[in-house]
Each structure stands twice: as structure tokens, then as C-alpha cells.
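Accompanying notes for the structure given below.
All protein chains but one are shown in place.
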Amino acid sequence: MPTLSARSLTKYYAETRTLANDSVSLDLEKGELHAIVGENGAGKSTLARVIAGLERPDSGSIQVRGRKIRPGSVRAAEAAGIGFVPQMSLLAPDLSVAENLALGRETRSAGFFISSKRIYVEAALVMERYGFGVDPGSRVSSLSVAQRRQAEIARALARGGDILILDEPTSVLSETEADRLFDFLRGLADAGAAIAFVTHRVSELIERADRMTVLREGRVVASMPAPEADESLVAALMSRSRTALNSSCAAPSSVGDRVERQYPERKGLELKDIRVHPGAEPFSLRVVPGEILAVTAFAGNGLERLEAIASGMTESEEGAVLINGKDMGKIPRSRLRADELAYIPSDREGTGLCLGSKLRDNLLALRRGDYGKLDYLFSARRDVDADALAKDFGIKGGIKESASALSGGNRQKLLLARELERPKKALILAEPLQGLDLGSRRDAIDRIRCAADTGAAVLVLASSVEDAMDLADRVVAIYRGRATCDMSVAGKQGSAVAASILASMTGSSGME
Amino acid sequence: MSASLIASFAASALGAAAPIALAALGGLYTAAAGSLSVAIEGSILVGAFAAASIGSASGSLELGLLGGALGGALLAATVAGAANKLRADVFVAGLAANMLAGGAVSALSQSFFGTKGVLPSDALGRGAAHSGSGGFSFLGQGSAFLVLAAAAAILAIMYATSVFGLRLKASGQGSEAARAAGIEPDRYRFVAHLVAGAAAGLAGAYMACTVAAFVPGMSAGRGWIALAAIYLGGRKPAGITLSCLLFGSLFALSNLLQGLRGQVAENAELLQAMPYLASALAFILWKRRGRKAARRKGAMGESS
Partner (left out) sequence: MKVSRAIFAPGPAARRAMALLAALALAGLYALAAGGFRSSALYAFFVSPFASPYAFFSLLERAAPMLVCAAGASIALRSGAMNLGGEGQVAFGALASALAIEFLSGLGTSPLLAQILAFIAAMAAGAFLAWISAAAEKWSGADIMLTSFLLSQAAVIAVDWAVGTALREEGSNLLAMAPVPAAYRMLRLAPPSPLSAAAPIALFIAIASYLFLSRTEKGLEIELYGRNSRFARAIGIGSGIRKLAMAASGALGGFAGAFLVLGPAGRAMKGMTGGLGWDGLSAALVAGSDPLIAAPAALFFSWLDAGARQGSLLADLSPDAGAIMKSAALFLVTAAAIGGGSRRGAARGAAREAARGEVREAESGARAAAPRREEGTL
């Protein structure tokens, strides 16, 4: 008998008019690592949340060891042994780890009051049992991303039992951290747990899972042992169409020289003496016009701060950011963003988009100064421009509709369209390929390459080496705020290069 | 500068600070729950009115104080109910509640007492300092002060160490965390509003005690000053109390200056603006300091 058996789960969200799960069934066996795969919007997260009791399904049932459990109740799920590690944090940031673990099941003294000592000890026991190095007394907001993941898992294990559901567990982890996580999960499975994890990384599933279930547009399209699958099969199952692979722009070889000859007066993008990590030495980076430089790092080593400084969202007291020799801070930001600097933030919904506004207004946000009073009074010209831009980049959505109606992939395309439609002098692209399916991903890579060819200096910030290598001419790795590797990857392929970069990201080799 | 002048100033400051502090501590619950109540101002007014009317009707100080707390809680319940059940915006509902408080108090006063003016209440006067019978006085305050101080202490302790307090704080930090722990944030927010309303109502009742009457509009913006105090105090009970002492001193100073003879007294009315100006200034300067400190820290650190 399967440990967990979900039958015909259906979930409809009225607000977005989405049928997220359409009669989905899933069996989870004891001792197995089961991958749930699908593209963006396929319904994977919803399925995980329904099983975990965070969402109530409209119909269907969930049985654990043959007994039905009450749907839509976290307590019922936990009582049945289901622990959930979400993609979005379930930890209260201002509370301590111990308080988070105890929340809802607090050990009390005198009935009303919390026994803080006892909940600390209980949390410490959990940490020790699973080998996590997190101090239970520390506030969640002070933990690094990997530590927070550990705390989430500890929480799920402490509250659940032998069934663990994880939603995109490696999305914020580096490759090494992801490996360690999967080793840990394998250990749990071998000890008898039943584990399901949601992912859109096909390579992860093939290498790590025992079985897999493929979702597409809310329905199960395949369920099989993982060894029987290969990348192309899974990719075909996940999306209906396959897009052309040909790049229409120049291949990345000696691009730098060529473009420097074309644009001799441009100095490119320079980050001078910036400090991105406490205690680290300031360092400098230069991206010449026409070059794509990718900076990659594990979370917590300075990538976020680098993004903030390079984009101008944070004013750094030391150092400067120069675009073709001019201090970025001295250029009025509105003109900077309209003409000189493109910026795709990693925080897509919070910083990249104005979800409540129309798609048109989001798309033309940088161009707003180009239109005259009449164009604002009567919106025809803006509508036409927005429509053309949306079509060009393959964004599916009405231009007068709210941007919140777009799926994740379309939102990313919106960002790409808005920032890449015009040639700019410098591009800061943080996680530019997030949420894109295979076809859109290739298209985006092409467009970024084209942008570089027009003479822009492109700085890509990517936490995955795969993205960095697909996009860049040169890769710089950062560890603890220091550049530990600087190598050209143009035209190179393969795991040897990737391994070398990875090693630098852990700080074990010097600059090349 | 005589000792008695200092003593009376201190008593005046404490008397002004106390209701603001209680209201602020109650408001802290709503701030922690992520659903800040702006109806505190209205609850103070309703509490003062309820205390005066029930006190007069029953002749009992205790019933008056209780009535004040209940009145404040009732107003808060309308806000919380609208926010919870009707999915109303909690800020707008709070503003509506403040308007309602003003109109309702005036209308009820007219209906039951035939006047929209001052409502004297001897019963409440017994709660003030130096009252005739039993002449109780502590730190220059009357017996009502003890009730208020006890209530404030209970609120502060429960906030910091109780299970309810913890779950409340979790509810305010992204409701996913609370829901995943099986806690229903909406319920906790509702209770937080009731607590804030009762606290503000009791604060209003206390204010009525100090002048032994209900005076139309007597809340006079103190509910908003309480909100400023919550943030000035860093959302911690100790800090909040200190901030309120500051604000109370400002009111006492204004009163003191108004009582002086001569040129100043003639334009005394203008001095009444001083506490509000000073509160705004204090709030702004404090925020500025906090921002500078965060920048300094942020420069080297990293948000993870």
C-alpha cells in the first residue's frame, strides 16, 4: 500500500480563474524520492500545498496508509505525518527558530505563558538529530538562505513524520548545497520516509528521483520510474511545442575586441571599489562594451548586494559605478533608466513589476517620457506600441489587462521586453532567465547576445552556473565578497569549466 | 523652582502620559498582528463618554471604568468585524469608526442627557487625585490610575511572554507562517483589535476621571499620538512607555505655560498646538535617526 495516496484532486482559483489542478492523482511509496515536474503554471505548487493541507481541494481525497485524512487542514496533515517545506518561507522572520518550530504546539508554563527554555531545548534536539547547524535561539531574519532552508526542513520534520513534501527545494540553493540536500533526503528515504519534491529542473529529477509525475496545465500527463525518462522526453511532455534553436546573433568569440573597435569611445560599465560582503576587501569589475560578464555566487556571498549597488537601488558610501566614465549616481535616475541603463531585478514581483497596473503601462514604463500630452490624453499610440512590443517578445496577455494576470514566464518576458527593446549602454540583468520555459529561454539568451552586439556592456548576475555559462563570455565567481575566479567561457562547454567555476565559488581556488 | 512645582509638573505629566501609554500598548497588539488600528482615537472618545454616562447613571466609579473599556471595545469590534467578515480595508474602516464615534457620542449625549456639552460625573471624580472622601493619592494620581497601571502592566507582560502574544506576532509576519502552524491569523487580529479598543476605552475613562466629566472632543488627537508612540518606542512595551512619558510632559508643559500670567497667558490657546507640533517633530527626528543607523548597518551587512 502506498504511504500516501492522492486521488482526483481538483483545485480552482476563482480570483485568477485558473484550474490549477484537474483531477490529479499521485501515489507516494515508502522509501522513494518522487519528483513532481512541470513548467510554470502547470499546477505543481498547488498540488504540493493541497497535499500538505494548506489549500482545500474542491474535490478528491487524500489517504495516508489507507486512512482518509481531512483535506484543507494543516493540523490533520501533520497529524497524519505529512511535513511540508514550501518554496516561500513559512517561517515568521522576527521570531526565533525555536519559536517557529514551537508555533501552534507551544510547551507552556502556567497555562498562558511560553516556556522559552523548554522550546529552545526541544528545537536544539531536532537540530542535533538531523545534523543541522542552526542556532535555535537566533532570529530567522538573521539566518542565511541555506540556514533558513535547514530551519524550514527541521520544522517540517519536527511537526510532520515520515512523509515530506518539498516545493522547489533547491531554487535558492547553490549546486553544492543542493547536492547536500538531496543526499540528506536520500538518507531519509532510505530510513523509510516517503518524499515528494516539486521541481522544474529536469536534470535534478533524472539524477535524483526514483519516480516522477509530469504535470501539464493542471493534469497528469505521465507517471513513470525516473530511469526510464530522459531529458528530451520530459521536456516534450512538459511543453507542447519545441522552438527553434538557431541564434540570430553573432557567436560569442572575440566579441570584446570587435566591439571595442566599433565603439572606441565607450568605456563600458565599471564598478569601482565596491564592497559587497562584511569584512571583505573592496574590489572592482569592468565590463567592456559588447561583453557579457556573468557574476555567479552561492547565496549569502554578496550577489544580492552587488545587484543593489550596480543597479543603483542602494547608495554605497564607498566606491562608484561608472557608465562610460560617468558616475551613475550623478545622472538623474529617470534619464538613466530611459536611455543608459537597463535593469532586470531578481525580485520580479516586488521590484520588477507593478502588478496592479496595466500590462501596457508596465511595458512602456521606461518610455513614458517619449509621449506627448496628446498621447496620454488619447492612448491610441501607446496602445499600438505596447501591442507591437508584446507580440515581438511573445507575451501572452491583453495590454489593457492588469499585469497580475500574467503567468510567471510571461512576467519575465515583460521584463525582458521593457528593458531590452532599446539599445542601452549598460545592462544589469539579475536572474534574467528565471521562470522561462526552454523555448523562451533560448530566445532570451539570443536577445541578450544581440543587445551586447549593439555595444552594451552586459552584467549578468546569476546564482546558477548553467545560466552563467549559457549567457556569458566571461564568468566571475564571488566567494565571501571576493572575486575568486575570472575566466573566459566564450565558446567553451562542458562540466570541466563548470566544475572549475564551482570550485571558485567555494573559495578553493585563486583568480585565473 | 520650588519642589512642589516640580512635583505638580511631574504629576501632570504622568497623568497626561498614562492614558496615552495604555492606548499605545493596546495598539501595539494590533501593530504586531499586522492590522494597525487607527480607531484608537474614536475608542478613547467613546470610552470617556461611556464612563461618564454609566458612572453618572450608576453612581459607581468601577462601573464607569468598566463601561469605558466596553465602549471602546464595542467600537473596535465594528472595525474588526468589518475587516474580518466584510473584507474591509482596516484603515478606512478605522477612519469611519472615528467619524462614527464623534457623531454617535454627540447624538447619544443629546438623546439621553439633553445636551451636547460637558457631562459632569461625580462618580468618576472619585477616581481622581485628592478626592474628598477617602482622599487617595499615589504619585499625584487617583485610584483610577492604579487600574490603568495594572491594565498596562498586564498588557505588556502578556505581549512579551504569553502564548497568545507569540501567536499574535506570528500572525502579523506573513500569515502563511501562522496558518501553516494551524493558527488562524484573522481570529488573532480580531482579538487584538478588541484589546486595543478596550485599552483605549479605559484610557478615555481615565481621562474623564481626571476632570470628573466628559467633554466633547476630549480625545483631541491623543489616539494618534499613541500611534506615534508605538513606533517611537520601537514596538516594544518599554520604549512605548518612555515615549508616552515624553508626550505627556509636552502636554503638561503646555498646560503650565498656559497657566502663567501675562502675555503668554493671553495667547495661551496657541500653546495648545505645541504638543502636536513637538510630537510630530520627535517622530520625524526619531525616524531619521533610525534610518541613519540602519544605513550604517546595511552598508556592511547583507540582507539574507
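Note that the chains are named A and B in the order they appear, and that numbering of residues resets to 1 at the start of each chain.
FYI, a contact is a pair of C-beta atoms (placed from the backbone, for glycine too) under 8 Å apart; a residue touches a chain by one contact, two chains touch by 3 or more.
Everything numeric in this text was worked out from a predicted model, so none of it was measured.
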Hidden-chain contact residue, picked from the options B:6, B:154, B:238 or B:270: B:270
Per the touch definition above, residue among A:34, A:49, A:155 or A:425 touching the missing chain: A:49
Of B:5, B:238, B:260 or B:285, the residue in touch with the unshown chain: B:285
Chain A residues that touch the omitted chain in the full complex: 10, 12-16, 18-20, 22, 40-41, 43-46, 49, 55, 58-59, 87-89, 167-168, 171-172, 311, 313, 333-338, 343, 345-357, 361, 365-366, 368-369, 371, 373, 376-377, 407-408
Contacts of chain B with the absent chain, listed as residue ranges: 31, 34, 36, 38, 78, 82, 86-93, 95-97, 99-100, 102-104, 106-107, 110-111, 174-176, 179, 186, 220-221, 224-225, 227-228, 231, 266-267, 269-270, 272-274, 276-277, 279-280, 283-285, 287-288, 290-291
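One rule holds in what follows: only the chains that are shown with their structure count from here on.
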Euclidean distance of C-alpha centroids - chain A vs chain B, Å: 45
Chain A residues within the chain B interface of the complex: 54, 74-75, 78, 84, 86, 88-95, 99-100, 103-106, 108, 112-114, 116, 142-145, 148, 275-279, 299-300, 302, 304-305, 314, 316-317
Contact footprint of chain A on chain B as seen in their complex: 158, 161-164, 166-167, 169-170, 173-174, 176-183, 298-304
